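Starting off with a structure, shown below.
For this depiction, one protein chain was excluded, whereas all remaining protein chains were kept in their positions.
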Amino acid sequence: MPFASGYFRTSYARDMRLVDTRAQVASLALFLLAAAAFPLLASSFLLDLANQFFLAAIGAVALMLLTGYAGLISLGHAGLLAAGAFTVGILFKEVAAPFWITLPAAAVAGALLGVIFGLPSLRLRGLYLAVSTLALHFVVVYLGGEYETKRGFSTGIVIDPPTLGDFVVTDPHVWYFVLLVAAAGTVWLSLNLLRGKTGRAWRAIRDHETVAEALGINVPAHKLAAFVVSSTLTAVAGALFAYYRGFVSVEAFSLFLSIQYVAMVIIGGMGSILGALLGAAFVTLFPYVIEYLLGVLPVPAAFTNQMFAVNYAAFGLAMALFLVFEPGGLVAIWRRLRNWFVLWPFKQRPLAVTRR
Amino acid sequence: MQLLVNIIVLASIYALIACGYVLIYRTSRVLNLAHGELMMLAAYVLVATASLFAGHPVVALAAAALLGLVVGALVYVALMRRLTGEGVLAAVLATVALGVLLRGVIVLFWSGQQRYPIESLGWSNPTITLIGDARISTASATLVLTTFVVYAGLLLFLRFTRWGVRMRAAGQNPLLAAQRGIRLHGIYAAAWGLSTFTGGLAGILLAIDAGLTQTMAVIGLKAFPAALVGGLDSLLGAALGALIVAVAEVLLIYYVDPLLAEVVPFLVLIAMLIVRPWGLFGTREELDRV
Partner (left out) sequence: MSEPLLQLEKVEVAYHRVVTAVQGISLHVAPRQIVALLGTNGAGKTTTLRAVSGFLGLDDARVTEGAVIYRGERIENRAPHEITARGVVLVPERDKVFPNLTVAENLIANVPRRRGAGATKRRSELAYEYFPKLAELRGREAGYLSGGERQMLAIGAALACGPELLLVDELSLGLAPLVVYDLTQRLRRIRDEQGIAVLLVEQNAGVALRTADYAYVLENGRMVLDGDPERLAAHEDIQEFYLGQSRGERRSYREVKQYRRSRRWYG
């Protein structure tokens, strides 16, 4: 954040603080206030939208840690979400486990799967690693499908909402706060990881692996750690998703879902938690924006009948446009805008960024 | 015996599709994950040309195949060329985005219902009986033959013609190739066009044989492990990889579980990545960024 003037750090501790200046504290307080007030003012449609955003944000932040910071490409994100969701579904159906067992179990399943997804990263890089995660995604989804067919839930598993004593969590307002806390917790956890040794090690590995190894960073351990942290968070997101929808089915975890999460990271902007959040917001709101546009613009009737196809096409187009014209993502746009205001009347001409 | 025929047919399908992946990877080090969708596009274009050139099925076929080539070159010129210097991952994600876009567009224009272009072409697809009571449809037999012809043509082209040598040179060292007068953008566009052409042939023949729905792109993705198992920059490797994956898939479906069809190629892929990531005949590269 470029400060126009007068911001001097006097200790390392202050440098590492998440919120430091008075302005930052004030804006955080305002933001929390707005977040708390939102459910009181919003319609149930907007509330559901916000809940979807929170769920997506957890997954997006997790993927950002893995891909944006540690530089390990993963195309198998939907498989990890499916793992979390199916852990909840299986435990619920087989042993009627309550949520305070299934959620940690989903986290453990995610961690284990993270180790499996992460093992190829010790030998492979870049393209080949992406391909291995893709293959593993198909395997996980296949196993989920196998369970569904073999146990007779071919249309999917219905799950009861989580209960706390007599209190059943069904109201979207309650879900809002649950998911807000979960998303905020994820962001806070990630920021803490990133400003510590682990985050610095990940950045070093992403930028130049050989040099990182030469500097004494335990590269294999940190790569696996990145996968494990990311998958645990993602599996928890999948579990929450299962409870929120009350329904688990393997069709929801398609390759397109993986692509959507990768798009969140790319469109948001690689290497930035804010980017993950912006990307998650973009992708969550995208189908609704398209639907609105179709209602407003004069398009042939065939289009409105094929909402899904229009969504697909528009999404692919948006992703391609971002890749070609704005590889830095929404974050880059935001930063340019902000710098224009902060640095006015001076202009900032961006230098060439070293490409990875 | 029927098993053997099934294996050969499936291997030919995978091989014909896989050579498209290899062509693009070998020339420009990019993984074209939209290959399945491009292949499907060519098949849908056949539906259009079949009704356009009603009464001239061969013309319709040729038109569809050639349009496939043009689309491939166009994809390079309009999209991939703008990503030069960005790094391989951006290019691969761009192909993913393209694939998604194409899927949407295809359903928008042709709807999701099943099509049978063979009817529009006015042809029939009788079953041929081979020795040992094994049966194969005419379209499948044509596909096997086409795969052989395509591979022979490509191998001869790359090995013995001037432009084939230039294509290989551009794949090895783009800077040196440019310094020797080779227009890189032209070579890449040609590679994309060729790749979509061969993929389009596969899509068209598959559509003639078994009908056409929007799930055909999945076969395209299943053929990718065949390319990788053989080595992403080796044509012969792709053929061998296709054979290996086909053998695994057919045998496992027959003896173990039919539902495995979707996932077997990826299991083979994982196994190969563990044992020998650069494939059977691939050049052992840094496996790093471009």
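In this document, chain identifiers A and B correspond to the written order of the chains, with residue numbering beginning at 1 in each.
One rule holds in what follows: contacts are C-beta pairs under 8 Å (C-beta built on N, C-alpha and C of every residue); 3 or more make two chains touch, one makes a residue touch a chain.
Computed from a predicted structure; not experimentally measured.
A.B. asks: Which one touches the absent chain: B:154, B:169 or B:236?
C.D. replies: In the full complex, the listed residue that touches the missing chain is B:169.
A.B. asks: Using the document's definition of touch, tell me which of B:52, B:182, B:247 or B:280 contacts the absent chain.
C.D. replies: Checking each option in B:52, B:182, B:247 or B:280, the one touching the absent chain turns out to be B:182.
A.B. asks: So which bits of subunit B touch the chain we can't see?
C.D. replies: 84-85, 162, 165-166, 168-169, 172-184, 283
We adopt the following convention: only the chains that are shown with their structure count from here on.
A.B. asks: Using mean C-alpha positions as chain centres, tell me how far subunit A is from subunit B in Å, no decimals.
C.D. replies: Chain centres of subunit A and subunit B, defined by C-alpha means, are spaced 33 Å apart.
A.B. asks: Spell out the residues on subunit A that touch subunit B in their complex, using ranges where they run on.
C.D. replies: 73, 120, 123-128, 130-132, 134-136, 138-139, 142, 145-146, 149, 255-256, 259, 262-263, 266, 302-303, 306, 308-317, 319-320, 323-324, 327, 355-356
A.B. asks: Which residues of subunit B touch subunit A once you look at their complex with the stated criterion?
C.D. replies: Of all residues in subunit B, those touching subunit A are 31, 79, 82-83, 85-90, 92-94, 96-108, 111-112, 221, 224-225, 228, 259-260, 262-263, 266-267, 269-270, 273-274, 277, 286-289.
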